[in-house]
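Take this structure first; my questions come after.
A single protein chain has been omitted; all remaining protein chains appear in their positions.
Here is subunit A:
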Amino acid sequence: MGNKVTEELLSTVRTIVGSAYSDMDIIRALHMANNDVTAAINIIFDTPSFKSKERSGFPKKPKLLSSDVVNSNQNGGQKSNCSLENEGNGGRCPSNSGDDVVEDVARCESLMGSEWWFVGCREVAGLSTCRGRRIKAGDEVDFTFPLKSSSISPSPGKGFGRGRQVAACSEIVRFSTKDSGEIGRIPKEWARCLLPIVRDKKIRIEGHCKSAPDILSIMDTIVLSISVYINSSMFLKQNKTSLKAANNSTEETVVPPLPTLFRLLGLTPFKKAEFTPSDLYTRKRPLDPKDSYGLCAPMLLANKPKNPGRNGGEVENEESISDADLDNIVGVGDSSQLEEMDPPSTLQCELRPYQKQALHWMIQLEKGQCIDEGAMTLHPCWEAYRLADKRDRVIYLNAFSGDATTEFPSTLQMARGGILADSMGLGKTIMTIALLLAHSGHGLSGSHPTSQSSSEDIEISDISDHSPSNLPKKVTSFSGFDKFMKRKNTLADGGSLIICPMTLLGQWKAEIETHAQPGSLSVYVHYGQSRQKDAKFLAQSDVVITSYGVLASEFSAENPKDNGGLYSVSWFRVVLDEAHTIKSSKSQISVAAAALVAGRRWCLTGTPIQNNLEDIYSLLRFLRVEPWGNWAWWNKLIQKPFEEGDERGLNLVQSILKPIMLRRTKFSTDRDGRPILVLPPADIQVIYCELTEAEKDFYEALFKRSKVKFDQFVEQGRVLHNYASILELLLRLRQCCDHPFLVMSRGDTQEFSDLNKLARRFLKGSQNSLEGEAKDLPSRAYVQEVVEEMRKGEHVECPICLEAFEDAVLTPCAHRLCRECLLSSWRNSASGLCPVCRKNMSKQDLITAPTESRFQVDVEKNWVESSKVNILLRELESLRLSGSKSIVFSQWTAFLDLLQIPLSRSNIPFLRLDGTLNQQQREQVLKQFSEDSDILVLLMSLKAGGVGINLTAASNAFVLDPWWNPAVEEQAVMRIHRIGQTKRVMIRRFIMKGTVEEKMEAVQARKQRLISGALTDQEVRTARIEELKMLFT
């Protein structure tokens, strides 16, 4: 190309001349016009034979000079006519439309069938695209809308920025008169917002000319009057249309057309939305780092990159947010002015004033929306408009999705219930029991609205409707809802269903039995293999208590409805205790909870957000707080703005939560300004321990080794790729701070730790090869003997070293030896003979034998106290006389194993609670710990101790190792410092000086400093690497 024709020029001309001319034509014209746009346009329109053969307007093969001589004369004159069609006056135009024009208007008329509402009328300045044609005031004009750009096949990669032209062209709306054909086009902003909704037959426009120059030339202004009508099909139930919003939301930055159209029409809402997209999209103001929000956002953001939610599984070092941050995010409303309500007489305990307030609040929320003030509040995303229609209609328009409705969109929508988010220790359980007693649902079955069940039908299908198709993961996880779709009104009307972690089943039952007058509530614990599945049975209990595990398993079962169980009952009320359990919206448990049929829904949780703002989404979905149960909306209006550092996302969350969440903390005050809860003081201190010489040597060696590995990762720039390995390195170092033996504990026996499984494996092996080398295999009796021997943990020695096994392996012939002994007896490293029976085997055949002890060394025999253990023993010893009980937390159960040795030796009676105990055993342990005054110590794994358990019998807590996340520590410790605690509480956290533990503390502190507004992904990554580097300095 000799003269450079810039893309800009090209597309400028293109917008005027339209798609009927090929790039080459335009380039040619620009050439001739010396790149003068107006001249080029004139050349194109004035030269009758200018257009090349290509008629599609989007030539697939731009022809070069060969296309110079073209003969498509007639086209110039008739083009507009044959490609014209009027949306509103369908059928009046010739119907042989070109292939870039909307076609079947007649059909769509019948499709809609419904009414058109007159929205408004506005003058619009059109631009003429022709010269010489005539239009006069009062002439009716028809509008032509191009088809979606997808129907045109753009040819990518051909240069000239054609992709952009395609987009530009497909947005041109032309108008014409019957007499003169195409006259001009309407302004881009109008075209852009009209196009999609006219295509969807939601909007119809009519227009006539108001004024125009007598003789038109290119780019002249023609004043049109455009009247806009909206189809009443737009006002379908809001939740129906929102599906479309979800689908369209792929173009997330595109402002929905309808609100824009309303704006263009000059309509002003008589009630404005609190938030509009323009607020969000035009954010300019940098975040004030001192903003309370600015403080917490990065905390949540930091979690984002590593929270891909693969399976909802917990990442070990998962960081959650602290209580204070949580309050900043969700906002602590001033609830001191809430009314109090006296509990029913069947509640056999005194409620504190703030608990009575909660009862009042909960009862009010359960009564339903109309009464509640929240329901009278316009949903913050919606604005109200009065239409110009004579029927004087008010419509509500969602400023974000563009949905319209004639029904008042309130903040509450369908939610009945809410989130009781009082912080730990304020007695959420007792408040809930008061609610159960005040309104059990049973005995009211007459007043149980019959429409309830049918509306549930809709709600259920809504959820599956809402699953946005642009989020495939969600769709698959939601497919589970299909099986509930056919639900009829056949569900049994049930009472209240309480879902809690397995650990709390007993506590719930016990608390209800203690606090409810006997006979006032029937309680059934729905748990275990033999649980009753009969719907009628489940429905007749006033309260059914079950675990999340049971819920998930009944949800995933085939035909859950027909099989009875939780899904065959329409519950009066569902209460999720420790509701953050469902925080991961993709997890099955979250989907399962949302699928329950219930009239009233409650979430109890002290931590409505644990890691991510997204946690709230799952709760709102369960609560049916529309439209936030729709991921697309949530993501678009809250999650994204929030992640992009826009505080409005957060404000929106707060305004959603405000009416449905009650949160008080221990620091909340009543209306007289007194604290609502007075707890005995807590004395919290960090004990800095020092490594002994021997420990130090060991630690240093381990540290050096780890650092070499870490530095390798840094060098390769693969730190984040090796995140798991690095965490493992850190884990070893952290364990070493507790006791060097922990580093020698074995992790690989899990697979075969089930002895029966092991026996089966052997026996299966011998059955499989009965014919072949059967006699080489151990006899059934022998295998059973070996397994029995291992089960009993009998003292058997390795036949080679004649010592107790160290890291025992099992041969395929069921002989046990130390791994080391066996391997060193082999001449080659991969295979050899069994030293006992001479059977040939290879290394892969060996099984790590399960043992009682997880340590490679005989810890009992070689027991040495570590520095931390020493300090702990000293502390416990000094407490022994006072008889005050202590809880010892560690995150490693192996460390608890070790601690048992010195405790036994010092004759300190102790119990142990960890994840291996089943429900009954746990209850037993907890009961014994609170009741038996001889027991002084409870060894507890941090994880097992995190939730719900009430341990106020103890007044001391020792946290032996720091957790990544102080919130988890806090939660565990608060098990003793809570309502019911009468004694002064002492909490001791152990930190090993000069080790990774100390650096972990520093990292936590640094995190707070790092925060200065939103970080980009890259910055977050860098920050994470920096943090890791800190740990390895």
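Basically, a residue touches a chain if its C-beta (ideal position, glycine included) is under 8 Å from a C-beta of that chain, and two chains touch if they have at least 3 such contacts; residues count from 1.
Here is the rule we use: contacts and distances are computed from a predicted model.
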Between "E2 ubiquitin-conjugating enzyme", "tRNA-splicing endonuclease subunit Sen2", "Glucosidase 2 subunit beta" or "Ribosomal protein S14", choose the name on the UniProt record of the chain that's been left out. "E2 ubiquitin-conjugating enzyme"
Residue of A:821, A:847 or A:991 in touch with the missing chain, whole complex considered: A:821
With respect to the chain omitted from the figure, which of A:674, A:780 or A:838 is a touching residue? A:838
Hidden partner chain, touching residue among A:678, A:708, A:781 or A:802: A:802
For subunit A, which residues touch the unseen chain? 799-803, 817, 821, 824-825, 833, 835-836, 838
